[in-house]
Each structure stands twice: as C-alpha cells, then as structure tokens.
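Below: the structure, in structure tokens.
Omission of a single protein chain aside, the complex is shown with its protein chains in their original locations.
Chains: A, B and C, in written order; residue numbering restarts at 1 for each.
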Amino acid sequence: MANVNVSLQVLPSVKEENLYEVVDRVIEYIKSSGVKYEVGPMETTMEGELDQLLEIVKEAQNICVKAGAPRVVSMVKIDYKPEGVTMEEKIYKYKK
Amino acid sequence: MANVNVSLQVLPSVKEENLYEVVDRVIEYIKSSGVKYEVGPMETTMEGELDQLLEIVKEAQNICVKAGAPRVVSMVKIDYKPEGVTMEEKIYKYKK
Amino acid sequence: MANVNVSLQVLPSVKEENLYEVVDRVIEYIKSSGVKYEVGPMETTMEGELDQLLEIVKEAQNICVKAGAPRVVSMVKIDYKPEGVTMEEKIYKYKK
Partner (left out) sequence: MANVNVSLQVLPSVKEENLYEVVDRVIEYIKSSGVKYEVGPMETTMEGELDQLLEIVKEAQNICVKAGAPRVVSMVKIDYKPEGVTMEEKIYKYKK
C-alpha cells in the first residue's frame, strides 16, 4: 500500500488559553508515532499508509479528551492516489 | 462506544461532468453500510462509532478510484464527544 | 454574476454547553441576510453571489465574538463555477 497524505486540525473544546497546550499533545503523539509529518499554522500533515494515519486521527480524539476537552471537532483532509502522494512533491518549490 | 458524527466530502479527480456520478457511488456505499446519514449540498454526514465511520471514509477512496479517479481529495470533519453526539441535536430546530 | 455555494461551520471558543447558542445566532444572521441556505449537522450551506456570501462569512466572525467567543475558527467551503452552482442540483436525488 502506497503512502498518502492526511492533514489533521484538532479543535478541542477547551479554554482559549489552553488551546495550544492540547494541540501540542496531539503533535507530540504524532511525532511519537514515527510517521513523517509537517506542522503548519492550521494543520499538521502526515505521510504514511492511510490505515495508520486514520488510526492516529482516531487516537488524537482521545488525547484531546484526556487533556480535558469534553468535545473535539477535527478537520481532516485526505490526499489519496493508489500509487502514492508525497508532501515533498507539493512543497519542494516553496521551501525557504 | 458512543456514536459520533463524521462528515465526508469526496473530490475525485474526474471530468467535471462525471463528478456527481462518482459522488453518487460513494453515497450509495454509505447507504449500504447501514449507518445513519444525511446528504447535504457539500458533504454527507454520518452517525455511528468512530471506527466504523473511518472505515467508510477509507473505503470511499477506493470507490472513487474504481469509478475512474486517479486521485481523490477528501474533506472529513469529526465531531467527537465521549458520551456521544447526534445529528438530530444539531438540526432539529431547522428542519423544514 | 452567477450564484455559487458557500458552506460555513463556525467553531467559537466558548464553553461546550454554550456552543449551539452561538451557532444559532450565526444561523439567525444568515436567515436575516435573505440568501438561500440549508442547515446541516456540520455546516450551513448558502447560495448566492460569492461577494455577498463572503461578506456573511466575515460578519459571522463578529457575531461569535459579540456572543462571547474570544476566538473563532471557521471552516468555509466554496463551490464555484462561472455559470453558477445550485444546492438543488446536488441534493434533489436525496431529499426525503
């Protein structure tokens, strides 16, 4: 199965001043998962098998709840091609 | 595990005149899955266990590819609460 | 200028128990604007000129702030065709 891209933005229902702290825990978890990822200002994009990336998306909900959010709304984007998609092919031209 | 809501919008890379045909196949598949769902103008919202709904999201990619799309971009929204979320609580006031 | 579709989901940073109340104010405002709209479980879709719809999206931010949200994250989807797009062409098959 080829690698694809999945972007995740979590919006946990916590006080505004605690938002980044909860988001940081989700990013920490993504890092610990070992998948390739890139943190952006509005979402973190991951690269890997769709199965694994959707597992991470699912677990991210629990992480927000454990961090104190009674509710979580997430925005997930999937960029899927049977032969694979890379983050690199999309951003190499714009790297600073 | 309580039911939650997941919205799915698929954007298969097909000719514009074939777009609705491919989207229809995805909606047909959602219908066949047995989960509660509601078709909207920009996305279809489902209600069920997060695991099952993410499986449907995953399979939707394959359906688009089988229908002729070399690539699929999907927008997925998750509304998650440990004790459950319903579509009804969000739209009952606005039903015509 | 032809009509297009714009979907809006606002996620105001308020206590979870006050969320629907703030969202209701935004929907009330959309209703008062006179554009065609349809409330869904995860977003409200509007039909009109892109200019007018983006003005509504902008004003929705202020409405959330006035309703007590120190911050608002919004998800906006635009479905644009120079000759126009309707909600009806996308959902007539699925109306109950």
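A few notes on this one:
Throughout what follows, a contact is a pair of C-beta atoms (placed from the backbone, for glycine too) under 8 Å apart; a residue touches a chain by one contact, two chains touch by 3 or more.
Just so you know, these numbers come straight off a predicted model, no measurement behind them.
Seen from chain C, the chain kept out of the figure touches residues 50-51, 54, 57-58, 61, 65, 70-82, 85. Within chain B, the residues in touch with the undisplayed chain are 11, 13, 15-16, 19, 70-71, 73, 75.
Taking the complete complex into account, residues 5, 7, 9, 20, 24, 27, 38-43, 45, 75, 77, 79, 87, 89-91, 93-94 of chain A touch the chain not shown.
Quick note on the criterion: only the chains that are shown with their structure count from here on.
At the interface between chain A and chain B, two copies of one sequence, more than half of the residue numbers in use are shared by both copies.
Averaging Cα coordinates per chain places chain A and chain C 25 Å apart.
Each chain gets one centre point, the mean of its Cα atoms, and the points for chain A and chain B are 19 Å apart. Looking at chain A, one finds that residues 70-71, 73, 75 touch two or more other chains.
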